[in-house]
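Here the complex is missing one protein chain, while the rest keep their positions.
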C-alpha cells in the first residue's frame, strides 16, 4: 500500500465523565471502502465527526496524504476534501431539496447574490442517480421536511456527493434506506472507489459491510482494537472483535418476566393470554387505506414491505398518534379509543416509536424520569404525589432486568449509547405492563449484542401474553421474530405471509413484486 | 428562540457549580459590593428589606418557571398585568375589611386562573405562540381592568392581609418571607415530586415523545398557564398587602424581570431543564442589583446602562447555549 | 372633505356646535381617569347649551407613535379642537402641524409642548415643585440631609420639576444625598425608599413627587422613622388619609394640588377660541397659558380639604379648575 490517504491516530475525546474516544485511530488508502465498526457507544460517530470537523478532539493526529491536518471545523474538513453523511442528518427541513444540497456552498453571482439556476442544476446532477427512489421525479423544490425518512437520507447523501469529496464519511447512511436504495448507494460508492475516493463506512448491518467494504477497523470502548481484511474474515470473527473477550451474551431471561417483576401496585390487570386479541377493521388515515387484521395474544405480527408504505403510520394510528379518518380497533371485545395516545396508553397499548430521538425519549431528562413516565401514575398517591424511593426502585429493577448500561439514574438519558437509549424507551413501557406492544424498528442502529437482548424482550412479551406488532426495516429481524407478516404497499395490506412462508428472500421479493414500476 | 440546550455541567470529571449555587454566589457578591460602595447595604435590616422586595418577584416567577419549563417557547408575559388585576379585584372586594378577605382572595385567584386558562387554550388549541398569546393577553387584561374599574381603582387592603404580609413574625422577619418560603417549597414539590411536574419536564424536553408516552400534553400545558396566572394573582394579593392600596399599573413592571429571574436561576428558555430553587435565587439577585443601583448616586441614564451591562454579565455566568461544535 | 383644509370647524368662525377631541396616551394612572371624567362632565354642560355636539375621546396606553395615530384619527373625525395630554414634549410637533394646518385648534394640557402651533394650558410645573421643595427645605433646615424619589428620568415633567426643586435645595444649603427613580409608581416608590432608608441612616427628609408619596410614607413608617424623617407629600386621598392618621403623633406634610381639572380649564379656553375670542395679551406667554395652581394642603388647611375629599377613593387627586368666567378673563 502506498502513502495512506488518511491516518488518524491516538484520538481522544471526553464528554464530561464519558471517555468517548480513548486512543482511536484509522488508516485507509485511496480507492478503498473502509468499514468502521463497533458496538453502540464505541465511538464510531465521534471519530467520524472528528474527521468531519464537528467534533474537536482533545488529543490525536490526523494526517491526510501524509501531511498533518488541522481540522477546527467543518470548513477545514471541506477544504481538505472531506464530506460526511451524518448519523443525525444535517439537512434543514424548511429548506427545499435544492437549497439543502447546495447549502453552505451556494453558487452566487456578484456580491453574494444567489444563482438559482446553477443551484438547481447542481442539485439535479447530484440526485439523478437516485431518481428511482423518488418515483422518477426529483422533488427539487419541495421542502425536505415534507419527504419521507429514506428520501431525506438520500438528500443527505446527495449533498455530501455534491461536495466532490476525496474522503466520504458515511455514518449509518443506510439505516433508513431500503434494500433497493441501498443498492443504488452501493453502486455510487463503488464508482467513487474506482475514482480513487476513500469511503469510511459505518453500519451495524454486517451483510452490508461484507458486500461493500474492503477492510474494517473495529472500535471498542473508544479504542481501536484492530483492522482486518474483510475478504479474510467472517462474521463471527468480526463480532468477536467487536464484543471482545466478554462471553457472548446468551439471550437472557425473558423481558416479560422483567415486566412482571417490576409491575407496580397498580398492576391489577391479569393477563390471560388466550383472551387478549386486537382486531383492526378498516383503519384509514391519510396514509393508510382500509387496513384490517386480527392478532392474538402471544403472537408477533410483523409488518413488511418497502420502506414508507405506511408501517409506521399504522403503528402510530393504533396508538392515536396519527389521525384515523375511518375504521376501528377492538381490544378484547372493547373498542380501543383511536386518536388519543393517552387513552391508548391507559387501555394497555405501548408504542416504541421509530424515531427514538424525536418520538421516544426525553434527551435532557434523567434516565429515572424516562423510565418512570409511562407508569408513574400507577404508583403515585392519588395519582399525583410521587415517592422518590418507589420510583427509584422501579427504574432500578428495569435497569437491571434489561441490563441497561448507565452511570446513575440521575444522568440525562442523552449520555447513554444508542442501544442503551433504546432499552430505556422499551423499558418505560415494560413498567406499564402493556397488553399491546407496537414496535417500530426497535433495533435501528442498535449493535449486535443489544439486538439479541431486545429480541429476547420481544419474545418474552409475546410469551407473557401481549399482542406484539413489529415493524422492521431489517428483513432478518422480521424473519427471526414474526409469527406472521403483513406486507404493506401504499398504505394497504397487500399480502399476508404465514409463519412457514416467512424468509428474507420472500420478504424482499414480496416487497419488490408489489412495485413493478420501480425496478432498479 | 432556536433550540438551545444548556451546556450540561460536566459529569464526574469537571465539576462546575450548579446554577443555584452560582446565582447564590452572585447575590452574595452583589451584597458585598453594595456594602463597600455604600456602607449599611449589608445590614440586617436592609437585607430583610431586600428579601421582602424580592418576594413579589419570587412568587410571580414561580408561574413563570413552570411555563418556561413547559417548553415550546413557553413564557407568560401577562403575569405582571394579571397580578395587577388580581390586586385590583382583591382591593375592591375586601375593601379594608377582614371579613371579606377569603372572598376577595378566592375571587382574585379565580379570575387569574381563568385568564391563565384562556392563555393555555390559545397556546394549545389555537396554537398561538406563547410569547404573543400572553402579550396579546396583556392588552385584554388591561381592557378588563379599565372596564372593571372605569379607570379608577377602589377599595383597600384588609388589615389582616397587611399584617400577614408586613407584620414581623420571628427575628424581625416579615410574614411575607415565610409565605414566600412556603410557596417556594410548594413549587419545588410540585415540580419534583408530582406526576404533573414530571409530565411538565417531559413535555418541555420533547413534546412529541411526551404525547407518544401517553402524557396528556395539552392538559399539562393548560395547567401550566393556569398555575402561572394563579401564582401571579397570588403575588398581586401579596403586593396589595404590601402597598395597602392599588393602582392601575401596580405590578406591570414584573413582566420581563420575572423571565430574567428564571433564566438567571438556570432554567432553560427552551424548556425541559430547570427548577424553582434557582429562580428564587435569581429573584434575589435581581432585587439586590436593583437595590444596589438605587443606592448608587449616578444619573438615571447611566444607571440604566449599568443595569443592562450587569444583567448581561449575570446571564453569561449561566444559561448559555450549547456550542455547535463539541 | 378634510384635505381642503377646513377641517369642518372653520377658522375661528364661531359657528357651532363644535366637535372636540381628546387625546390621552396614558391610562396607567387614576389621575388621567379623573382628568377624562372631569372633561366629560364639563362638556355635558356645553352640550346642553348646544355649543358643542360631540366629544371624541382617544384614551389608551400607547407610545408617541400611537398618540400620533390617535391625533390623526381625531383629525379624520373632523373635530374642531383637540385637547391633548401629550406623551412627549416635542415628538408630536409634526402631527400638531397637520391638525392646525386643517384649521383645528390644539390645546396641550398637563405637560407643555414645544410646538408653536399649539396652545399650552398648563400649571407651572416648576412652581408646583418649588412649593413643596421650599417647605421641605425649611423643615430640614440648612445642612439637613434629604433623599429624592423622582418619577422617570428624562421625562419632561420630571426634569422640569426636579430642576426647580434642586435649585431650591441648593439655595437653602440642603444636602441631597441621592436621587433615585420611583417611576411614578407607588409600589416602586415604596421599594426604592426602603432601600434608601437602609443605606442612608442619616437622612432627615425625602422629597418625592406625584403618585409616590403613599409608598414613601409606608416605607418610612415600616422603618419606624416617621418621627425623624420629613416627607413632602401630595394632595391625594390615599396619602392624606395616612397623613391624617399620623398627625396625632406630630407628623407634618404638604400636598400641592396638581389638578386633573386642567383639562376642564382647557375646554373653556377651547370654546372661547372656537367662538372667535382672542387671548388677552397679558394672559399668554408665547403660546403658553399658565393656569394657577389651585391650592396647597398643609398643616393649616388639612382639616378643611380632608373634609371635602375624604369620601373619595384613595386614588382621587384633589382637584381644581377654572370656572367659565375665570377662563373668560384670559381673553380680550
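Letters A, B and C name the chains as they come in the text, with residue numbers starting at 1 for each one.
Heads up, the rule we're going with is that a residue touches a chain if its C-beta (ideal position, glycine included) is under 8 Å from a C-beta of that chain, and two chains touch if they have at least 3 such contacts.
Everything below uses one rule, namely that contacts and distances are computed from a predicted model.
> Could you check which of "Proton-translocating NADH-quinone oxidoreductase, chain M", "Autoinducer 2 import system permease protein LsrD", "Hydrogenase expression/formation protein HypE" or "Dihydroorotate dehydrogenase" matches the UniProt name for the chain that's left out?
Protein name of the absent chain (UniProt record): "Autoinducer 2 import system permease protein LsrD".
> Among the chains present, which touch the one that was left out?
Output: missing chain touches A, B, C.
> Of the listed residues A:75, A:190, A:383 or A:403, which contacts the missing chain in the full complex?
Hidden-chain contact among the options goes to A:75.
> Using the definition of touch stated at the top, determine which of A:63, A:129, A:142 or A:378 touches the missing chain.
In the full complex, the listed residue that touches the missing chain is A:142.
> Applying the definition given at the start, please give the residues of chain C touching the unseen chain.
Those residues of chain C that touch the unshown chain are 1-3, 27, 36, 57-66, 68-70, 72-73, 75-78, 87-95, 97-98, 102, 114, 153-156, 159.
> In the complete complex, which positions of chain A touch the hidden chain?
52, 54, 74-75, 78, 84, 86, 88-96, 99-100, 103-106, 108, 111-114, 120, 124, 137-143, 159, 286, 313, 316, 321-323, 341, 359
> In terms of residues, what is the contact footprint of the unshown chain on chain B?
1-4, 73, 75, 77, 122, 126-129, 131-133, 135-144, 146-147, 150-151, 208, 211-212, 256, 259-260, 263, 268-270, 300-309, 311-312, 315-316, 319-325
Assume only the chains that are shown with their structure count from here on.
> At what distance in angstrom does the C-alpha mean of chain C lie from that of chain A?
Centres of chain A and chain C (C-alpha means) sit 70 Å apart.
> Considering chain B alone, which of its residues make contact with at least two other chains?
In chain B, nothing touches at least two other chains.
> Taking each residue of chain A in turn, which ones touch at least two of the other chains?
Expected reply: no residues.
> With touch defined as at the start, can you tell me which chain B residues reach chain C in the complex?
So the residues of chain B in touch with chain C come to 38, 40-41, 43, 45-46, 49-50, 52-53, 142, 146, 150-156, 166, 239, 242-245, 247-253, 290-291, 294-295, 297, 299-301, 303-304.
> Chain B touches which residues of chain A in the complex?
14-18, 49, 53-56, 73, 319, 321, 341-342, 344-346, 351, 353, 358-365, 369, 372-374, 376-377, 380, 383-386, 388, 407, 411-412, 415, 428
> Going by the contact rule set out above, which residues of chain B touch chain A in the complex?
For this pair, the touching residues of chain B are 5-6, 8, 10-14, 193-196, 198-199, 201-202, 205-206, 208-216, 272-273, 324-326.
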